[in-house]
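Below you will find the structure I want to go over with you.
The complex appears here minus one protein chain, its other protein chains still in place.
Chain naming follows the written order as A, B and C, and within any one chain the residues start at number 1.
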């Protein structure tokens, strides 16, 4: 039986470990990345690197994209030398990027015109689950295409939720990240308030982790906030973008999301202050620097 | 050995089950409530009811207060016929109300003048843990007084965190509720966005409960939000008050808490819209009603 | 010389007085409205009413639209029996609706395909300036088309600002309304705070009207807020929509507008509370009802 071939476009912090899992689990992977040197580990694992997206997808059974934002996906798929025109008919494009439902539906239509099946399949989980192959995929698109894609997804993750037609996986993802991003911003505010109130950080962090708001992401990020060191598992600029996507969709629908809008504003300001490349938990450092303002009226 | 006597002031939804646990575990409890009929179950369990706070505290070893807000505590303790003047010297006042650090320090000073030990000891947990005796106490005040109060606290809860001097338990509590209240408001926004995006509620609720923001409070409140039925475990008006206390302290310190401020505004608007007596998870119903506005620009 | 013919689509609170000004100043106006009875005054002034948009535009030199939102414009222009297909080649479509730059550019493209010139020409000013013929037009589109349309605009308004290509008039309009809507929401907050602080309303309103923030809109709306009576010059639901359009464009651009987002949330909540059909100054009544919450911690 011939090997299943996968083109993997976007070998960044998330994409590379995902592509490596595919290669290790028996798929024949051809990768592409804007800066090719980042793809070397794939070659070392037995995969190949292509010079252009078009070259990468030629003849591939599956195309996986893991790119930064809607503009990047649009460019790589539909721009000059976009890959869609070079896919073989019937290939399945698994778009693991977080681009929001509107852009996902636009991609699904473009794929259909090129006789390619499109699945929006953004992930929950950052670098560690990508490396461990324990991501969660939130999928929208044709159920038949999903059935065909299952082995590819299973090689990279541990669970798959199907939310309906094309765009609904992307929709579910921005809902999830809207909640996570707002929670982590609120955690940063809680710690800044605790500081101001003179509460000992160790004790307050432990209490919050064990308390009613002690979500997995709180248990993961609160220790970073305590240490003040934010190695990027998921960059703050991406969380800014994801909250922005949620708000874009909300405003398309005529909906107000006040807490999410406030959190988005905080991430945007933190990015403008130079924290965009750190982990999004660095929002706590920003909030703390804002809190250390001119003494309040009753701070003596 | 004589029985340890406890005066319990405030036999509401939280106070009554707490007082019952004390009575059942061997303390001799005299309760008081503004509307006395609510205290009947305490009498049935072998306790007594007093007609005034002063009468209730006479001779008591411990006084526990579980009242609605700083004004209520101030009134019952220091107002006309306030109980502080009637306490025996050396009694310990355990204030389980959520009143914020400033009011707690004010009470500690008033207690000291009356030769009473003050512990601010607000709780994490609502009606069910109050009934089961599994509350968490966040305590500020004299360690020696805390040692003496331990058996009383242990009869009502399962864990005790000591955060320092008087006011620091209250401080930790408003930090905790600030985070919980903002998370639940954000959960309501996430579900309103999911509705607008056409995502099936069951699937999205399951995904959020299992995902990175799947805190205990999310797993507790998301099903209520799905059902649309909000029997009050913790009334929305109390969450509005607690976020307000957090913001009051923040502004005393000169600190901005944008996401918490947005959440507070949402609870206040929901209370103005008539949802104040429902569980605070009803914020989701309010956000949903706001979201169902005039169709957005791209809703066709 | 033959009369210049104008089709006027949308004879609502704004559209009707605008159409009447055109008819009175010598244009031959054929109006259309979804509910035809509202157009009667135009007939009484010598104009005509058509049964459908298509019938109205047949042979017209100019088409003016004054409709509620992007969906309504899209429907009337491009939907089943949309008028664009029935316009004579070379006609000029003046779209005075507030629909935002994206929808305006979409309309400009559709118009170009139908060989119709499109000007987005939303207005500053509400019912009174519409009646007096003193509106301000913010225009985007072809300068030559604007030159041809000048006499039509001059019959309805007193000044015209040209902001560039199609969509830029719509862009300027949402910028203007974003600022006005946020200012009026802030004015409502200022008065609610003044109430809470026990300041006499007459004195505070006078001071604010004469002070640094005493904009024309403040001098117009503060007296309504004082009286508590809000006859609709510009309905609150339209201000909600306009702020929503501004935020939609902002999120397309990746931009955070925190104060505008907060104001939008307030208008949305006020509309959900049943104030959508009143003047947008009714935001003050909503903010006041929210402010009258459970007494704050220091309100005794």
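Things to note:
The definition used in the following text is that a contact is a pair of C-beta atoms (placed from the backbone, for glycine too) under 8 Å apart; a residue touches a chain by one contact, two chains touch by 3 or more.
Owing to the predicted nature of the structure, the values given are computational and were not obtained by experimental measurement.
Under the touch definition stated at the start, the shown chains contacted by the missing one in the entire complex are A, B, C.
Per the touch definition above, the residue from C:86, C:166 or C:185 contacting the chain not shown is C:185.
Contact between subunit B and the absent chain runs through residues 240-241, 244-245, 247-248, 251-252, 254-258, 261-262, 264-265, 268-269.
Seen from subunit A, the chain kept out of the figure touches residues 69-71, 74, 99-100, 102-103, 237, 240-241, 244-245, 248, 258, 262, 265-266, 268-269, 271-273, 276, 286, 289-300. The omitted chain makes contact with subunit C at the following residues, 101, 124-125, 136, 138, 161, 163-164, 168, 171-172, 174-176, 178-180, 182-183, 185-187, 189-190, 192-194, 196-200, 203-204, 206-208, 211-218, 220, 246, 249-263, 265-266, 287, 290-291, 293-299.
Following the convention adopted for this analysis, only the chains that are shown with their structure count from here on.
Using the contact threshold fixed earlier, the set of chains in contact with both subunit A and subunit C is B.
Located most centrally within the structure is A, per distance between chain CA means and the overall CA mean.
Averaging C-alpha coordinates per chain places the centre of subunit A 39 Å away from that of subunit C. Averaged C-alpha coordinates give centres for subunit B and subunit C that are 47 Å from one another. Rounded to a whole number, the gap between the C-alpha centres of subunit A and subunit B is 37 angstrom.
Counting partner chains per residue, subunit C has residues 240-241, 244-245, 248, 258, 262, 265, 268-269 touching two or more of them.
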